[in-house]
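Note that one protein chain of the assembly has been removed; the remaining protein chains are unaltered in position.
The letters A, B and C name the chains in turn, as written, and every chain counts its residues from 1.
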Amino acid sequence: MSDNYTLYNQTVMDHFLNPRNLGDLKDADGVGEVGAAACGDIMKISLKIEDGKIKDARFKTFGCGSAIASSSMATELIKGRSIEEAMSFSNQEVVSALGGLPPVKIHCSVLAEEALKAALEDYLKKHPEMAARVQPKAEAPPA
Amino acid sequence: MSDNYTLYNQTVMDHFLNPRNLGDLKDADGVGEVGAAACGDIMKISLKIEDGKIKDARFKTFGCGSAIASSSMATELIKGRSIEEAMSFSNQEVVSALGGLPPVKIHCSVLAEEALKAALEDYLKKHPEMAARVQPKAEAPPA
Amino acid sequence: MRQVYLDHQSATPLLPEALDAMRPFLTEAFGNPSSLHQLGLRAREAMHHARVQIAALLNAESPEDIFFTSDGQESANLAVKGVAYANQRKGHHIVCSETEHPAVLNSIEFLEKQGFTCTKVKVDRQGFVNPDEVRAVITDQTILVAVHHVNHDIGAIEPVKAIGRIAAERGVPFYVDAEASAGWLPIDVQAFGANLLSFSPHKLYGPKGVGVLYRNKKARLVSILHGGVQEGGRRAGIENVPAIVGAGVAAELALRDMPQRIAHTARLQRKLWEQLQARVPYLQLNGPEPGPHRISTNLNISTEFIEGEGQLLRCDVHGIAVASGSSCVSKSLKISHVLAAIGLNHALAQGNLIMSLGKDNTDEDIDYVVETFAEKVVAPLRAMSPMWDEFERGLIDSAIHPRGQGKSFAAHAATISGKH
Partner (left out) sequence: MRQVYLDHQSATPLLPEALDAMRPFLTEAFGNPSSLHQLGLRAREAMHHARVQIAALLNAESPEDIFFTSDGQESANLAVKGVAYANQRKGHHIVCSETEHPAVLNSIEFLEKQGFTCTKVKVDRQGFVNPDEVRAVITDQTILVAVHHVNHDIGAIEPVKAIGRIAAERGVPFYVDAEASAGWLPIDVQAFGANLLSFSPHKLYGPKGVGVLYRNKKARLVSILHGGVQEGGRRAGIENVPAIVGAGVAAELALRDMPQRIAHTARLQRKLWEQLQARVPYLQLNGPEPGPHRISTNLNISTEFIEGEGQLLRCDVHGIAVASGSSCVSKSLKISHVLAAIGLNHALAQGNLIMSLGKDNTDEDIDYVVETFAEKVVAPLRAMSPMWDEFERGLIDSAIHPRGQGKSFAAHAATISGKH
């Protein structure tokens, strides 16, 4: 990149201009699409899940530079993780991996977390056996 | 003068830097000294009066550039005039002869008029016969 | 790589002639205009000359009616608050249009906290104020009517003469924010019936650091920055002499070159819009059509299915400087209040891009921008957009050219937001 000045740091700009895992997964096991009330951005994440592990992830995003970079980074980070691990994924991981986001743009990373969780939910809805394993509290009646 | 920029016009600057009729008249026939309430300037004008005519005038001024220029110009203008003429002398004459003064400095020309009138009063006080001639109304009882 | 600057409504480069005139005041002629010695008097004289030059641009009655501030927003603050405070014994009601710049709207909002009231006149879908509506809302309590000459976002030229006549009939001071028009449209404060009018020289190839407020004697005005007796007591603070001198020169050249500047930008504006439409589908123009009711410098578009900041950043990567009224770009995370006022739907406001032309843009610039925008900006961003994909799959419809199939963007957004 020939630019001298950037709104975001080089990592964010790189993920914005050369997004990783762009697209949709045909035969996705879980798809989540969420919208941000704050600014109107929309993010869609699709997951391929095998043996309780995230084998592959793709995203599409309607949103600003940091929204695109956040979803790109989130899909990078999530690949290879178990469902349990993915369930506790936090936007802070995205922010750190990107080397920081401007304060007004933190909500973009939150949106990526939400899209990911929506995709996981979608998967778990279709796979109650897996849901029972990863969300025992939600299944077991309270004592 | 080598200056390029002046607060006052060239005539005012000339009268300020090279005042005419500076000093006191020994054996003055009338002396007036007045102070300006507005800014604290003080002006003194002395007159030599012969045959009802102002033969000579001198001034001394404690005050700003336009106060000095106003008294210099006032003494120039008044020389050769009759007492009657001098009695109706107005500060406007000074302002015009100086080619104008900044609005906030008009009061300097008023002070010159007052100093001149004070000098005339002083003369008339010492010369009641002249006072009777030039101020008949003040002397003659009302009908 | 070609560099194309299409953000002239944010800032313009300084004219070399203006910089030349400023140079002595940046170096040897550094006096404070309040000083009574040579350096101060020289500065004072230079400021007077600039007032004369600016009075000519505005057809002001007298150079004494030209006041210098630090920029257009301070001028707007001074006009609105200075007139309001000066007339608060007469009344507390202000009339403005809803598409005024935040400098006007937020000044009024501040006054509202202090007991003033305001009626904001609505605009139509192209951004025009209806003078009759202004007439209808003026009351005996009205102490100011404020309507800008040209809207900064969408380029709509407001009927200021008609509004000026109405304000004059009612004896209410009329303030015109001419920030987006000064130097780019003829301004005649007398014909406008404007008692106050403001602009920033940095929008017409003058320097930053100076704003102009014209104010004639018919409108009382008090200071809002208190302290020394500068600018006839209307504005405390040392005058930015070099910038004021540069502003004068910029105003003089703007007046001299205005016909050519207008003709040139108007031609490029049409060309840009025509070629963009031809190359990029699902593009919408916001505000009036290029022509007599739109300023020649401004093109405000919405690219459907993608967001504005991304377009802006990708333009920048390819050497093209533009702006956007998208909420992602604004520091408040809100879409431009102007786009909201003309009823633009949220998705199209999100996809907003503002290209503003200047005297030095060329035909080659336009060709480059159109090609780059289509290939390097819109194409990759649409490829990333779930909306574009869903539109192609017939799940959602276009707001710009509806095909009559699929949900609206808004309905779709509501559904997925409803998930959470």
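Convention: a residue touches a chain if its C-beta (ideal position, glycine included) is under 8 Å from a C-beta of that chain, and two chains touch if they have at least 3 such contacts.
Note that this is a predicted model, so its numbers are computed, not measured.
> Which visible chains touch the chain that is not shown?
A, B, C
> Decide which residue listed in C:55, C:315 or C:339 touches the omitted chain of the complex.
Result: among the candidates, C:315 touches the missing chain.
> Name every residue on subunit B in touch with the hidden partner chain.
1-3, 7, 13, 16-17, 19, 22, 24, 33-44, 60-65, 67-68, 104, 114, 118
> May I ask you to list the residues on subunit C that touch the chain which is not drawn?
5, 7, 10-14, 19, 22, 26-28, 30-32, 34-40, 69-74, 76-77, 101-104, 106-107, 109-110, 114, 200, 202, 207-211, 224-229, 233, 236-243, 309, 312-313, 315-316, 320-324, 329-332
> Need a quick check: the contact residues on subunit A for the chain that isn't drawn.
3-7
As a working rule, only the chains that are shown with their structure count from here on.
> Averaging only over C-alpha atoms, locate the centres of subunit A and subunit B and give their separation in whole Å.
That gives a centre separation of 91 Å.
> Report the inter-chain centroid distance for subunit B and subunit C in whole angstrom, where each centroid is the mean of the CA atoms.
So the centre of subunit B lies 57 Å away from the centre of subunit C.
> Mind pulling the residue numbers of subunit A that touch at least two other chains?
Touching at least two other chains: none.
> Could you say which residues in subunit C touch two or more other chains, in rising order?
Not one residue in subunit C touches at least two other chains.
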